[in-house]
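Heads up, one of the protein chains got dropped from this complex, but the rest are sitting where they should.
The chains carry the letters A and B, assigned in the order they are written, with residues numbered from 1 in each.
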Amino acid sequence: MNGFWEAWRLIITLDADLYEIIFLSLQVTVTAVIIASVIGLPMGAWLAVNRFKFRRYVIAVLNAFMGLPPVVVGLFVYMALSRAGPLGGFGLLFSPAAMIIAQVIIITPLIASISHQTIRDLWAEYHDLLISMNATRGQRIKALLWDGKRALLTATLAGFGRAIGEVGAIMIVGGNIEHATRVLTTAIALETGKGNFAFAMGLGLVLIVLAVLVNVLIHIIGKTERASTW
Amino acid sequence: MKPVFALIVALLASATHAETLRMAVTTSFYNSGLSEVLLPEIKADIGLDVELIVVGTGQAIRLGEAGDVDAILVHARAAEERFIAAGFGSYRREIMYNDFIFVGPLSDPAGVANAQTAVEALQAIATTEAPFVSRGDDSGTNKKELALWALAGSPPEGAWYRAAGAGMGATLNVASGMNAYTFTDRASWLNFGNKGDLKLLFAGDPSLFNQYAFIPVSPARWPHVRNDLALALEGWLTSEKAKGLIDGYTINGAHLFSFNAVTP
Partner (left out) sequence: MVSILPLTLTDATAHMRGKKLVGPVSLTLAAEGFTMIIGPNGAGKTTLLRLMHGLQRCTKGTVAWAVPNTLARTRQGFVFQSPIMMRRTVVDSLAYPLRLRGMGKAAALKKATSCAANFGLEGLLESWAPMLSGGEKQKLSLARALIIEPDILFLDEPCANLDSRATREIEAILQEVQARGTRLVMSTHDMGQAKRLAQDVVFMLHGGVHEHSQADAFFMAPETREAKQFINGDIVE
């Protein structure tokens, strides 16, 4: 188990390469979660509040997209961002931006779908009141997002969990380039490929600890999971 | 949507720094660890940051075709020549070679260790139907293996022949788990950490030499590629300094690569 302790030694000695990887993992995932939330949360609320003809189908498509294999998303983003693809001119392939785009595509349906369920329940509760108060469509969505914020945090954290642990898509579009696009998951895949299971495991535990820390931190900041409120 | 767009633009800006060259290299080259010796020297000597995209030869060539990298460093001659003929690469510059080996179970049920040639080794495995794991991923190593099977006369078929569809490391992991024979480059093997009951059984046949070539992506085909940087890198890779580092590189005392670039 030398490699395993090696991983922890690197953490304790503040190894620059390891912290670079950890920092990039967080940077990419947090950015992706913010973008996906900005898109997904209002989208979920909008779907809960509006009744329109193709609503059922939109929700069905959303739920289906939740199960999309990340590798397929990665391939799709790769094709789009490749120099030979339609968005090749931006030169985004093999950059953190490409990884963020892939993760946004992967987690937006998840965040939208969970927030849709949450908001739908809250809307059933608030419906008469908000109509009675003559709130506009935008004001209704705002109130639902605001008052449902604690439950919506769960949607966001689910998105974070999926994104931070994702490897297939970001491997393809990021390229796992050392000092540029290497993150924890792609580093784990690389070490596993080299047969360095113990070191890969050490990195895996770092990933888990990181995910737990972020969750705890968010709950402390969001003052959720307390007895007096819900 | 505005802040989102701004964020993406900001990231875009931070992602494109100045003197950076992107090169697609094969897993076997990367796993050898040689790049960790060469890249800092390249940075120190000519101030160039080389970003490596580590993939199989098949995908490396496709990245070059799409203009997503500035150069490729691969080892599959026929595919390289097609790549150049199609106008995607400027030319091919041989840099160095290493060799392929056969590894397999300690007990060596097919008697590969006693074979005289690589072809004989494969024939022994086919005859005894001993489990064999192939990469099956269209990589340079995979192409080489299939070429040898063609020479051995019998296309590999049957339950004993497993195509992993994975990189060298993953394939070695499968072989280690199944205690099966496999075909690998020497560097990947030496750096592999999960050998289990596997052992190097056959090496040294000249047909197993593995030539690495550097190919700049054609600036005529893709005007955005950094051909100037590719030329600078080529100059360095074929220099006396590179020769010393490549020939002097060892893993656990074992010599891996032989520099063979022709300097005019």
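Throughout what follows, contacts are C-beta pairs under 8 Å (C-beta built on N, C-alpha and C of every residue); 3 or more make two chains touch, one makes a residue touch a chain.
These figures come from a predicted structure and were not determined experimentally.
Engineer: What shown chains come into contact with the chain that's not displayed?
Structural biologist: A
Engineer: Determine and list the chain A residues touching the chain excluded from the picture.
Structural biologist: 122, 125-126, 128-129, 131-135, 139, 143, 147-148, 228-230
As a working rule, only the chains that are shown with their structure count from here on.
Engineer: Touching chain B in the complex: which residues of chain A?
Structural biologist: 3, 31, 34-35, 38-39, 82-85, 88, 90-97, 100-101, 175-180, 190, 192-199
Engineer: Name, in rising order, each residue of chain B that touches chain A in their complex.
Structural biologist: The touching residues are 1, 3-4, 7-8, 11-12, 14-16, 22, 27, 31, 51-54, 65-68, 167-170, 172-173, 176, 191-195, 222, 224.
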